[in-house]
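Got a structure here, written out as structure tokens. Questions coming.
In this view, the complex is presented without one of its protein chains, the others remaining in place.
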Amino acid sequence: MGLARTLIFRATTLALVLILVVFFMVIILGATGTSDKILQAMVNEEVMMLRQALAKTIKDPEELNRVLAIRKQELMEFYGLTKPWYIRLPDMAWRVITLDLGKARTLKTFAGGNKVSEIIMERLPNTIILVTSATAISALVGLIVGVRIATRVGGLLDRISSYFSAVSYAIPTWWIGIILILVFSFFLRLFPFGGLYSTPPPTDPFLRFLDMLWHAVLPVTTLVIALVGVWIYTTRTIVLNTAQEDFVNAARAKGFPEELIRRRYIIRVAAPPIITNVILGLATSISGAILTETVFSWPGIGRLFYDAVLVMDEVVVIALTYIFTLVYVVARFILEVLYVILDPRVRY
Amino acid sequence: MAMNLRESLKEFWRLNVSKVGLIFLSMLILASIYVVASYPLDFGVRYWNNPSYWADYPKSAPPAWVNLISSEKAPEHYVLTYTKPSNITLTGTERKLSYIFEIDFQADRPPSFISFTILDITYHERPSTVKLSVLRPDMKNIEVYSFIVSGPYLGEEPPYRRYYDQPKRISITGDMLTATALSRFLYREYNVTLRPSEVNSIGQHKILFSIPVRDREFKVLKGQYIFTIDVYTYNPNDEVGEVTLVIGGEVYGVMGTDSLGRDLFIGLLFGFPVALFIGIVTSTITTLLGAGLGIVGGYLGGRVDEVIQRIADFINNIPLLPFLIFLAFILGQNIWILVFLLVVFGWPTLTIIVRSMVLQLKSGQFIEAAISIGAPRWWIMFKHIFPQVAPFIFAQLIFFTPTFILLEAALSFLGLGDPTLPTWGQILEYGFRSGGIYVGLWWWIIPPGILIIWTAITFVLIALGMEPVVNPRLRKIK
Partner (left out) sequence: MALLEIVGLKLFYKSLRGIVRAVDNISFQLDYGEALGIVGESGCGKTSLANAIMKTLPSNIDKYEGKILIEGVNIVELTEEEVRRKIRWKMISMVFQGAMNVLNPVIRVGLQIAEPLIIHAGMNKDEAYSIAREKMKLVGLHEELFNRYPHELSGGMKQRIVIAMALVMNPKIIILDEPTSALDVSIQAQIMNLLKRLKKELNLSMIFITHDIALASDISDRIAVMYAGQIVEIGLAEQILLSPKHPYTQKLLKATPRLRGEEKPDFIPGTPPDLVNPPSGCRFHPRCPYVMEICREREPLDFELERNWRTKCWLYGGEHG
């Protein structure tokens, strides 16, 4: 049916984008010599470990060096360092796409392991918790306030919201996060400075949950401040435009109760363009997540990105760039599915 | 319906937001002009990122005006320099040059450190000796420190010049000789026993400015302190350049200092032209590129349009910040690379909008007329289409500027800024990374953010003022 075809088309486009992005990343890594650097470092580290291990058995230094030289050459061939980078391209790209992300150079999982995919999977849920709660709250507030002021144009709430939206365009929300910590954690001592749990975390599961909630208040507030301005403004505009459409007046002329008109003729019709705006705001949510997690030391993939940059762990940086793109693409797709379900006009 | 320039300006001026926006903008420009005129170009490398330049500044010090509103007076920061001695005493061949510093100390807390610096000393025969002694308000005198200037090297000829490209800085704080002197002083004058190592851990600067009340407790001694630096020279031609005494305060300047002692007022000022530069340059390039591609693609159509559209679509499908981080990380932290990256990610949105505007205009009759006259394509694009979209493009330019300023600040905050060019985002980055928030260094954390917001809002206000010019439907009907 029209629905399925549209979705399959969209899915293929997005998958294509993902693959292109990976190739693009791999090309940049190759062309700037970064991948060479990383692989060389890995080879050197293996050789060094081997040296320590073999030094116990091989006493003759010359023999030791000879053995190590052979091994090093083997390793270099194995990693493809003997060939130029563009030969290695497809293999690297394939590995990234299939999430075979290798080992981190310095960063570790909570338990001490260094498999990149584990490190990321440990933290991904925390980011999802943060972003979905902030988005849900912003959406709710945005919808309620947006619909309210669309029906009462020019009122007090309307003007406050416009100023707020205009101003929030100019405010770096991560700075708001910092100020919140300064005020509420340092001066007022009401909330923790950051992190997911207190140290040590409570053992009782319910108390643990409450502890996490307590830690989540400031980060979620910060993210909400980042998102809600746009939500309110776009909801208001869209609902306002929809409310002036002919079919809304027609519904009134038909004698329908105002409540039904609001639900089925205004909100329901405004839903698809509002969703479009959510899609557009997705990139903001992601960058907001990265910055907010950094400020609050919230152990999600955003904070991981910051840590990886700080300690120059290239492997994790590359992996995370891909993961973020993947998350972005998947989230977009889900929202587009929602859009197509809600708006029959875009189906083929 | 396009208006001519004069009408546009009049329409723009009508709104209050425009006036406020322009006032702010002129303030920003004035500050920037001042900075460009008075700061050296390599300010970042030579001064800001050079910790030794800030050695004599108090670290993590709130602004000096905090003293006006707090109950306890924090010690001020004293930097006293003499180029000529206060008096000279002759004893045979020995000429004692005395540099006398008087300080009326009324703070409720002792200084944060003490140091002195000798700049450019020349001797001809015997190396000079330098001594520092202090006369406290309790009329007790201590010889705190002494040293001899280094002797001639192998093969060096007189006159022997020392400390002229690198001034000699001696920190009383942390010096074991002083600790020993103070330990003896305490025992002699106050009958308090404290080992030199203990003196060192409490702090020489603290003890020098206090009276012991119990074994390890000290109360600040207020009053007049006379620091005397004596330089003993043995040849009439011996010379001393500058002698500087630094009594480290806990407050400093208009905006305080960061944990390296850097004067935040100076650093923040430098941020003005940088922010304006980044915002306006990036915005201009992005707007020109985006609009240009939009006009070309929209008007020419066909393959050219397809290609431009596909590329724009592709870029739009990439999440912005993660990729900016990735590319800045790989390609390096350089302001031009940053501008380049921001432009690359910025043009697609504008291109798509301009393209649809051009598509609408393309079917206009005046275009048909121009084509039928035989005008070449680029002529039509430049002379007919561009003026129609120009007001919108200009408004976008203004509107984009705060976006780029904020993006640069975010990237700097994550540690990817250009280290040779200090920006407000970088100041915040350092404040965050060094834990400034967790210890409440508000003067470090709040002003950079306020400045970023102020700059961004300036452009938002101007953009709001331009809306009626650009969007005819919003003009008030007279």
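Think of it as A and B in the order they're written, each chain with its own count starting at 1.
Assume contacts are C-beta pairs under 8 Å (C-beta built on N, C-alpha and C of every residue); 3 or more make two chains touch, one makes a residue touch a chain.
Owing to the predicted nature of the structure, the values given are computational and were not obtained by experimental measurement.
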Chains shown that the absent chain touches, full complex: A
Residue of A:L196, A:A251 or A:A331 in touch with the missing chain, whole complex considered: A:A251
Absent-chain contact - pick from A:R5, A:R66, A:K83 or A:R264: A:R264
Interface with the unshown chain - residue positions in chain A: 245-247, 249-257, 260, 264-265, 268-269, 272, 342-345
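As a working rule, only the chains that are shown with their structure count from here on.
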Computed distance of Cα centres, chain B from chain A, in Å: 32
Of all residues in chain A, those that touch chain B in their complex: 14, 17, 20-21, 25, 28-29, 32, 34, 166-167, 169-172, 174-175, 178-179, 181-182, 185-187, 193, 282-283, 286-287, 290-291, 294-295, 305-306, 309-310, 314, 317-318, 320-321, 324-325, 327-329, 332
Footprint of chain A on chain B - complex, ascending: 314, 317-323, 325-327, 329-331, 402, 406, 409-410, 413-416, 428, 432, 437-440, 442, 445-446, 449, 452-453, 456-457, 459-460, 464
